Structure formats: C-alpha cells, structure tokens
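Report on one structure; see the data block that follows.
The complex appears here minus one protein chain, its other protein chains still in place.
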Amino acid sequence: MTDQLGKPVLRKEDPALLSGRGRYADDLPIPVGTLHAHVIRSPHAHAEIVRVDAAKALAHEGVWAVITGEDVRKLSDPFLAAVKAPVQQWTLAVERVRYVGEPVVLVVAESRYLAEDAAELVTIDYQPLDPVLDPVEACKSAAPLLHPAAGTNEISVREFRYGDPDGAFARADRRIAMTVPFPRLSFTPIECYVVVAQHNAAENSYDVLANFQGPFSMHPVMALALRVPGPKFRLRIPPDSGGSFGIKLSVFPYIVLIALAARITGRPVKWTEDRIEHLVAASSGPNRVTQIEAAVGKDGRILGLKLDQLEDYGAFLRAPMPAPLYRMHGAVTGAYDIEHVEVKNRAVLTNKMPASLIRGFGGPQLYLALERLMQRIAIELKLDPLDVIRRNLIAAQKFPYRTAAGALYDSGNYARAVEIAIGDGRLADLKKRREAARAQGRHYGIGFAVVVEPAMSNMGYLSTLMTAQAREKAGPKNGAVSMARLTIDPLGAVTVTADVTVQGQSHETVLAQIVAQELGLSPGEVEVVLELDTAKDQWSIAAGTYSSRFASGTAVAAHMAAVAMRDKLKAIGAKQLNVLPDDVELAQGKIRSRSNPDNALPFGRVAGTSHWSPVMLPETVAPALSETAVWTPPELEPPSIDDRINTSLTYGFIFDMCGVEIDPVTYHVRVDRYVSMHDAGRIMNPMIAEGQIRGAFAQGIAAALYEEFTYNEEGAFLNGTFADYLVPTVGEIPDVEILHYHSPSPFTPLGAKGLAEGNCMSTPACIANAIADALGVSAVELPATPRRIHALLQARA
Amino acid sequence: MKPRPFDYVQPDTVEEAVAILAEYGDDARILAGGQSLVPMLNLRIVEARALVDISRISALDVMREVRGKIEIGAAVTQNKLLAWPQLAEKLPLVAAALPHVGHFQTRNKGTVCGSIAHADPSSELPLTLALLGGEVVLKSERGERVLAAEDFQKDMLTTARAPDELIAAVRFPLTKGGGVGRGVAFREVARRHGDFAIVAVAAVVEDKNTVRLGVGGMAGKPMVRRFAREEAAGAIAAWADALEGYEDLHASAAMRRDLFRNLGPLAVTEAIRCAA
Partner (left out) sequence: MRRVNRDARARVSLTLNGRKLAAEAEPRTLLCDFLRHALGATGTHVGCEHGVCGACTVLIDGVATRSCLTLAVQAEGREVRTVESLAAPDGKLNPLQQAFRDHHALQCGFCTPGILMSFTDYLSRNPHASEAEIRDVLSGHLCRCTGYASIVAALKRAARRE
C-alpha cells in the first residue's frame, strides 16, 4: 500500500488559485436584478437613537429600501445567546447604539456606489450617552450601563474550585501574583464578509450564500432570528474563502440582515463588506485582564493556582460567547501538574465592537498570564526560569493525564520535547548571544513559553458556564460530531464531501491523502468537494472549520468512511478475483490479490460494479455506492457534577524559546533567534503543517509587537485603515526554527492532533518574557510597540 | 468604500489643464499618480467635483538639468526617477531617500510632484526638497511662479498652491561636486517596512565645519537648520525640545523628540563619513 499520509503532497487547490480561477463569494454569479446593500454605522460609542430620517435617501436614484432597527424588530427575533440575560440583540441597533461602527441603517440600491451616495442623505439624530471602555471600569457600580435591564455590565460570573486551593495557599512557602492584560486585536483576513441572500415569498424561505466558517450551531440561531424552521433557511458556503481565523463566524448577524433586506425588497440582495467596516465592526478577539497567583514551594514547585479572568466582550455577548473563557477551561493549568486550582471567570460588556471567535481562542490570553507568572516565580525565587518550568511539567508516565479542571490530555512527553529543543547547542547559543550583548551594554533578553494546544472542542464546554443545577435542568450537552461521505460514480471515481468549510488550511488535499491511502489511489484521483449546502449536505451543529477540529475530527471521519469503503470493495473484489477478502489489497489504482498480484482489476471497474451489475455483488455486501462516517469520540463527556470538563479531544504541546534585542535608537524589538518545538502527534502532510505553524507564528508576532485595537476616551476607533492597523509585512516577521516531536494521540485512529493555533498562544508569551528579561521589568504590556518600549526605558531612567 | 461622483477630465497639454482648473474654481483636484488622492476619494474624506488627470501630459513627463538644478515634471513617477542612472551622482540625497518612499508598487504610479503637493509632515521627498533648498514651479491661467521650498511648504498637508494652480515641476539643486558634495545621509524610523516615517532625518555636509540637517515628523512641515559639526549632538537635542514634536497613534511627542535626538547625530556622522 502506497503511503500517502505523512508525505508533503502538493496541494490540489493550487492550480486553480494560482490561475485566478478561485471561486470566492464575490466572484460567483448573481441573479440579474440583484440589489446591493450598504450599512450606515454608528458614529457614537453609546447613544440613544432619537430619529431616523430616510426621506431624501429613499428619493435618491436607484434606491429600493432604507431599513432601520424598527423594521428589523418587527420582522425578526433577537439572537439567542449563550448567557441568559435581559440583553437583546438584533441585526441592526434598536433604540440604542452601543459601539462605534454598530450597524444602524441598511440602504439597498441598484449598485454599491449608489447605496453609499444615498447613505449620505440619511440623517440620524442621536442623544449621546457616557461610554465605558475599560473592562475594569465597566465592572464598577458607577459605570454607565450598556443594558439597563441587566443591571450590570458584568454579564456572567462563575467560580470554580478544584482540589483544595485554600489549603495549598496556606501551606505554600511563597505566594507570587501578577496582573496580566491581553490586548484586543483581530486577525483580519484579506477577504472580508460577503453575503448574497434571496427570499422566496411564496414559501417564506431564504437561500443565502455567505463566506461563513461555522460552527453550524449558528444555523438555528439565524433561522430562529428569521422566524423560519431550519429547512427554510438554506445556507450555502462558496468553494473558496479568503481566510477566516475565526473571524468569519461573525458574519452571521449580517446573514440575517441581508436576508431580511431580500424579503423586504423582493429582490436578491448582495453585500460585500469593505475594509473600513471590517476593521471597525466585523469582530475582534476579546481583551482580558487576568489576575493570576501561584502558591509555590522554595524550589519553584507550584502547589496551587488562582486565576481571576476578566474578559471584555464589547457591547454584546454574541453566540457562542463567552467561549474563549471556557474553551481552555480544562487546560487552565497548561502543561503543568497542578492539583489545586481556583478559577473565577467574569465576562464584562463595554462600548466596543462585540468580540468573538479568533484563532487561539482563549489560549493567548491564558498563556500570556501563566507563562509570565512562571518567569516571575523564577525571578522572585532566584531560580533559573527553565528549571522552574521543567520542575512543574506533567511527567511522561502520567499520560493520559486528567487535569484538575477535567481535561484528559491524550499523550505527550513534555520534558523530552523541551530537552530536544534546547539541545544541539540552541539554548547555549542564546545564552552566549545574551552574554555578549550585555557585555556591550545592549538590552538582550531570553524568553520561554510552554503551551498545551487543545483541538476539537467538546460542544459541552460552553455549558460549564452554567451551574451544575442549571445544566441538569437544561439537559446535558457534550461531544462533537464529525461527518464525511465517500461516493463512487459509475466509472468508479471517488468523491469526498465533509463537514468542514474551506479557509486555506488545505483540507481538500489532506482529505484526498487520507482517502487515497485506504483505497490505493493517488490523491490526484480523489475528488473532494467542500461547498457546504445545508439543504443537501450532511452537517451537525459542530460542522465548520474552527478550534482546529479538522485533524482530530473530520479527518478521522473521512478515514473511517474510507476504511469502510475499502472493506466493502475488498469483498466485492474478492468475488470478482475469486479469492478470499483477506487476500485482497487496494494498491496503485488496482484491486488485486496480495499473494498473486497479477490477479488484479482496475479500481474503477470493481468500484463501478455497484452501479452496473449489482448482481455481481457478494450477498453479504450492500452496494458500495456511498459510505458515510460519523465520528463521535467518547472522551468528550458532558461536564461532571463538580464542574470538571474535558474541553477538547486532543492536546498538542509547544515549547518556544527566543532571544530579543531592544534597539535603543528606534525602540523597536528585534527578534534575534526564535525556536519553536511542536508535538502535534502524527503529521498528515508536513508541508501543510509547517505552513500552518508559520502562519500562526506570524499572527503571534503581530499580537506581540504590532496589532491592537485602540479607542479614545469617547470610544472612537483609532485603527480605521490598514495604515493605522499594523498587519505585519514580510519585513516584520523574523525567521523561526521549527522542531518536531511526535506523540500520536491514542484517542483517534489517525493519531493526528489539531495544530495551527499554537503559536498564537505561545509566541506573545515568549516575546513578552524575553522583553521582560531584556529590560529587567515585571510588567510588559502587549503589543510591545516602540511607544511602549520608549515609555519603559524612560521609566527605568 | 466607493468614491463620490466626479467629472473626469484628461487634458493633453498644460494649457488645457490650467484652463480646467480655472473653470472649476476651488473644486477640481489634480490626479497624477493617485496613490495619495484616490484612497482619500474612496474613503470619502476629500471633496472633488472634478479630477484633472495629468498623467498622460507628455510635456510633464520630463526630467532635465537646467541652470544647476534637476527639474522633474509633474507626471514623472517616483520609480522613473529612482531608475535614472545619474540620480546617485547628481542628487545623492534623493537617491538615498527615494527607496523609503512607499513601496515598489506605489512608486510605479506615485509622482515626485504629487508627494510634494500632498505635504505629509514626515514624508521623504518634501524633506529632501526643503533640505536641498529646492523650488516648486506653479502654473495657472494667471501665469507661472516659482516658490522656494520653505515658502511653498506651509503646514501639515497644507501648501501655498492656490486651487487654480498646477505644480508643473519641482527643481532640486545639484549637490555641489567633489568630495564635500557627496556628504549626505538619510535615516528614518517607521513602524513597518515602507510605512510613513514617524521621524525622518536628512543631512548634508556644507563644508569642513558645517552640516545642514532637515527633520520631518517633528512639526507640520520639514524643518531645516545648520550646525557646526562639533556641536551637532547638543544642537540637535536642544532643537528637539524647541520643536516639541506631536502626538499621534504611533508615537508620543516625547518619543518623537528622543527619536530625533537619537537619529540626528547618526545622520550627521554618516554624512561626514560619506564626504570624506
């Protein structure tokens, strides 16, 4: 059998994309007569909407409709959210605006150009209210309330206790605490949101094309908002998408908006988001303030850990928020063996755009706090930071390891991976560079970061935000379903469909590799179609591409379907070859006898039998026309009565170390050397894996040094263009030396763990630690811009 | 975002161009490379009833040496100037500054005169024009006038160009020959490769004892001073305090002053070294 997995197979996606034949949402044909929409957005961070006067706009050439929050309130229901609170959100602002950029009015016209012209004729009167922008301020009783009915901005608070944290803290030699903020930013994909919606008035049904990434748990949220049953809301995903990184979950409110516009105008309506809107209002990662404290022994061993995580979700908690606070919950102790843990999770609302899914998804926030604390422990106890890390790592023999908060880490040898990474003189070289630089009076520092990277979420994790009694009443939520289907056509050609959405992660290629592996074909012979259509494809609420679910989820379902198909074809082939099924192998495009390879038939001929001559099938075998596999791993149980939850299926490991130098002339941080060790279990395509790691690394560098959403005191958004929001270019990304270790996951047949969010989690922490070491400071705020470095240097002087 | 509607006019000659400007009064804008103007139109942050596209006027697509100055017409792109084989010899400071202007792609269309007209406070070409003591040739239906850089450059994004005037050309004085004239240096600090400078510094060695220094990004327009060589560091530090700098998204005023204090002496040292 030819080994397809583990090989750097070139991508099937590339020829079309390189030739300009990609089919992104804005490329696809639209019906003649499609109208175009433009969103008028709030200029205020917080204000009452007093009056909307659309008369002049409606009279403008080519304008078909001007839609307000009142129209939306009549035709749709507020969005369901994960937190039950008297907070209502529709797709347009109703009565009040709560962030700069919030959609207030929709203009629908014959072209986007005309819609923007007409938008300038709409007058909206606002009564400004005081905004609150800082999460800590927003918790105070005197803070302006975003949702008066809720009585507070601190919309969700939950406390967890595992083991005996009070006892651990009482026993400890030392207690070491820090407050660590994580900034607000977004991994703005180069393609923005696109929605094309049609409404069938006779059926009251909707047909929407949008570059939505999932999870499809949002499908019922949208259908309910539109007041139609699921089958009357058909959502189609285009064949290609220009990146997402979590951001294209948040197109869902616009799907509802444009669907309503189609209903109101009786015409198809298209909306393409532009960059200005995307920056101010599409989505962002949540910013967080973590108070973290460790109870430690004199040797640096952590006896207990306390975290107070205050996360800022902006103006609304959109489903499925506050997910980042809970996605990492089982792994809140990271790579460390800590038994006694106390966690307080607080979600607060402020007058900024709603935060939502983003690559890293709670990991960057957690690990910045945890890894900064590890360095702090070493400094306070006068120990080597790497020694402190290693003293606390989970030992290899403990896997599968159940964490204090309930995660079941599948596999790993953390100490060994670290040992390899620092070996071959790498750490010694970093230390030499630091010594030489410091001898010349230069600011050079070394940083470390250790991360456990979860992949494929347990859908029950979000229910941890409810108490056990509330969960009992609501019914258990758990698991994660992955689905894939193989079909064989009359000429014996194989097609795969699966429940992932395309965003650039090369799913088409890897799925082809997986199926080709089992069927003895080359990946080029396997067709993969990933244009998900809720009316025709198999999907569950877990469908989509997010949380690195592909490698431990959908890939496994494809493997299972391929194995089942293989076994059927073996039985069918055995009959035609006149041998026993055990003697049959699928290889090199043939189905043949293993003991006598000349006794062979072409794959297509045997595979086509089910179409042309079902009479030739063995009695025991159903026609091998299609094979569907559904993968639901048993490890993803609901939260236990004492709030333990295995939040993900697989857990990878990352160890980063780096050297940085602070330039005293320009105040820039120069990354001198960066090493990143990854254990993601079995690697299905090393070329693609490296691409994912480098992409995440670039985004980690961006978070560490360049990107931040900033607001002035009135809540005005200051990063309104790509000249002001600093996405790194090639000149800003340092080289990274990538190392691999392989601890296959015992929880999936393929042994592959999801990877690709890891460096979003590890790199900001590693860089922050290196800067702290370089400057001898304890507080390093990210992004460590020249402005912040300059202020740190001035404070030191 | 899409621009507002405007009339589009594409004159073939300078005479036609200035006639259009006169016709529209204050409401027409010159379109040369468009790399500064079109983003602003797309974002709807400027008004223009008409765009006058001068990019195809062949008379403006000329570079020539005239009376000790290099004259660059309004349609000459930044990359065209950068590719001029004699640039390093005749205008070494411009040769040092131009690679910092935007990116290869924007220099393909962006014009030298367009950058001078736009007058961003930290941009490289206005800085070099000010430091070299260049001049701007303005044409209108009322005639022609030539302004020295320091009279043309007023403030942030503000120049002495009247609404009915077209910048027909800019003139950079030739750097004087010999070893002394080669003494130039250009330094800038930006957040990312190719971004607008936070602070930009240009230095020219005038003679054995004197350097002339220009700085962009510390005030509304480039500022120029001369110093005795040995006093440069102290003089720059004092000048930084006098200029104060300004605050924006990327830097505080204090950081701008420190950047200038750091960069200025480095530029001076490099210029002196090049002159030797």
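In this document, chain identifiers A and B correspond to the written order of the chains, with residue numbering beginning at 1 in each.
One rule holds in what follows: contacts are C-beta pairs under 8 Å (C-beta built on N, C-alpha and C of every residue); 3 or more make two chains touch, one makes a residue touch a chain.
This is a predicted model, so every value here is computed, not measured.
Undergrad: Out of A:A396, A:V665 or A:I733, which is the one that touches the chain we can't see?
TA: A:I733
Undergrad: Out of A:G652, A:G695 or A:G754, point to the residue that touches the absent chain in the complete complex.
TA: Looking across A:G652, A:G695 or A:G754, the contact with the absent chain belongs to A:G695.
Undergrad: Mind pulling the chain A residues that touch the left-out chain?
TA: Considering the whole complex, chain A reaches the absent chain at 10-11, 13-15, 17-22, 24, 26-27, 113, 187-192, 240-243, 245, 274-276, 503-506, 687-688, 690-691, 694-699, 721-723, 727, 729-731, 733, 735-736.
Undergrad: Pick out the residues on chain B that sit against the missing chain.
TA: 1-12, 16, 31, 34-35, 38-39, 41-43, 51, 53, 55, 99, 102-106, 108-109, 192-194
Operating definition for what follows: only the chains that are shown with their structure count from here on.
Undergrad: Help me check something: in the complex, which residues belonging to chain A touch chain B?
TA: 112-113, 116-117, 120, 274, 276, 664-668, 706, 710, 718-719, 721, 723-724, 726, 728-732, 785-787, 790-791, 794
Undergrad: For chain B, which residues count as touching chain A in their complex?
TA: 1-2, 4-5, 39, 43-44, 189, 191-196, 198, 249-252, 254-255, 258-259, 262-263, 266
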